[in-house]
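In this view, the complex is presented without one of its protein chains, the others remaining in place.
Chain nomenclature is as follows: A and B, assigned in order of appearance, with residue numbering initiated at 1 for each chain independently.
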Amino acid sequence: MELQRPSSLAELPPASNSLLLAGGTEVVPLLRAGLVQAETLVDVRAVVPRGVEGDRIGAGATLAELERAAGLPDALREACRLAASPQLRNMGTLAGNLLQSTRCWYWRLNWPCRLHGGDECFARAGRHREHAIFANDFCASAHPSDVAAALLALDATVETSVRTMPLADLYRLPDEGDPRTTTLGDGELILHVEVPQPERSVYLKAMDRKRWAFPLVGVAAVRNGDTTRIALAGVAPVPWLLSGELDGATPLPENRYKVDVARALVRRALAALD
Amino acid sequence: MPSVEVNGHPYDVEAAVGTTLAEALRDELRLTGTKIACAEGHCGACTVLVDGTPALSCITLLHALDGARVTTIEGLRDHPMVASFVRADALQCGFCTPGQIVSAVALVEATPDPTSDEIRHAMAGNLCRCGAYPKIEEAIRTWRD
Partner (left out) sequence: MARLIRTEKEVEGRYEEVWLVVEEDALDQWPQGPREVVGRPATRVDGFERARGEAVYTADLQLNGMLHTAVLRSPHAHAQVRRIDVSKALSLPGVHAAIGPGDIPQLTDHCGFQGAAVAAVCADTFAQARAALRAIDVEWDVREPLLDPDEAVRRGALLAEPRVRERGDFERGLAEADVVVTGEFRTGTVLHNSLETHQAVVQWTGDGVDVHISTQFIWGIRDEVSSELGLPRDKVRVVCHYMGGGFGAKNDAGDYTFVAAELAKRTGRPVRCALTRREENLAAGNRNATVQRLTIGATSDGKLTALGGDYVNAVGWDGWLAPTDGPLHMLYACPNVRSTLYGAKLNTPPMKAFRAPGFVEGTFGLETLLDELAAKLDLDPLELRRLNHADRDASDDRPYSSKNLLECYRRAQAHWDRRHDVRSRSTDTVKRGVGTASQIWYGGGGPPSYAWVRVGSDARATVVTAMQDIGTGTKTAMAQIAAEELGIPLEHVTVSVGDSARGPYASISAGSSTTPSMGPAVRAAAADARRQIDEIAEQRGTPDAPIEEVVSLLEDAQILGRGARGPNPTGMQVLTFGVHVAEVAVDVETGEIWVDRVAAIHDVGRVINPLGASSQIEGGVIQGIGHTLSEERLFDPRTGAILTTTLDAYRLPTIADVPEIVTELVDVPDEHLTNLGSKGLGEPPIVPVAAAIANAIRDATGAEVRQLPITREELLRALHEAAERDRRGAAAPV
């Protein structure tokens, strides 16, 4: 294995058999656990912008930096503050956090599940208390990013090396033809995230211990005028924009409690926006 | 061959790409004060400072350090926080303690008089199975005494 450190987008090596690396908090453990393989690691920290300029956040900014950035929306800062552990927030980047994989234990233990290209979702018939309550037919994995839910509710825009799009378009539900949960092309890098300032925004998180845990349910709520956007973490294979009611949820036997929790947190988030 | 500065000293470390900073510190430089307890970035025992910021050395690639300054527990042996931990009995088996002290030092460098909430928030990534937490909090609160 070799490590390259390009200093510009033009210097990025071809995508095949290479892995992009910034903070490394996902890539390094996945590499060592054998869940990803690569001949070349590409350290993109010199290529991906950092820092916050008005509404525009460099995708290489760490969660710790965003937690401290006074001008950012409350929901985003709170999502950062409650995410992961202090060390992981120091190391992990915004883009890395958006692109992180599920914590589904079957996936993480490399069972030949649908996301790994197999033909079964082991969680559905197995243990799934932490798993999805929406869009969980094909794959019951839950998306673990607090920040993604906050940005989805904030209607953020993602600027990559190839295109600019609403954050929602960064994600896709896995299906028979394609098990991926993101839409990034080979070698496509997230460079900036643009986050419009809302009138009010909140982020509430339910987790299994007081700190350093992934969301059982995370609720981001954003108000602009009479429009309210609500997005949830931990309830679907991708960050979930709540368009209907929670009654539309399709929980599995062990995770029905998530509907109750989500209902309560949504109600409280809306109240907090007032 | 990557070079890394540890506790103010530059070292050239011969190691394959993929070697973590924790492995380099322990196996190549024989600085075993930094412990590996999970090797996956979950427990904080391996915490070191990278350019003054707490980071998990067990998931930091040696080759990605690129000139960063690393501080390990060996570089903090005379920091008043060490004596504060001993005084407060903020350790039991001691395996997590170096990592705790590294995180604690970074906290008080940024916030010399942290509140209980600030301590709990900043130290949440350092697990202690023996449960020395109450006295760790006390050690941090009283580090200047």
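Just so it is clear, a residue touches a chain if its C-beta (ideal position, glycine included) is under 8 Å from a C-beta of that chain, and two chains touch if they have at least 3 such contacts.
Predicted model, so just to flag it, every value in this text is computed and none were measured.
Peer 1: Hey, which of A:Leu19, A:Leu216 or A:Leu246 is the one touching the hidden chain?
Peer 2: Of the candidates A:Leu19, A:Leu216 or A:Leu246, A:Leu216 is in touch with the missing chain.
Peer 1: With respect to the chain omitted from the figure, which of B:His42, B:Arg69 or B:Arg141 is a touching residue?
Peer 2: In the complete complex, the chain left out is touched by residue B:His42.
Peer 1: State which residues belonging to chain B touch the missing partner chain.
Peer 2: 26-27, 30-40, 42-43, 45, 72-74, 77, 82-83, 85-87, 89, 91-98, 101, 119-121, 123-137
Peer 1: What chain A residues would touch the chain not displayed?
Peer 2: 103, 105-106, 108-109, 122, 125-127, 129, 206, 208-214, 216, 254-257, 260-261, 263-265
Definition applied: only the chains that are shown with their structure count from here on.
Peer 1: Go ahead and note the Å separation of the Cα centroids belonging to chain A and chain B.
Peer 2: That pair's centroid distance is 28 Å.
Peer 1: Under the definition above, what is the set of chain B residues touching chain A in their complex?
Peer 2: Within the complex, chain B contacts chain A at residues 16-18, 20, 39-41, 44, 47, 53-56, 59-61, 63-64, 66, 103, 120-125.
Peer 1: Enumerate the contact residues on chain A facing chain B in the complex.
Peer 2: 1-3, 5, 21, 24-25, 28-29, 31-33, 41, 43, 64, 81, 84-88, 90-91, 210-212
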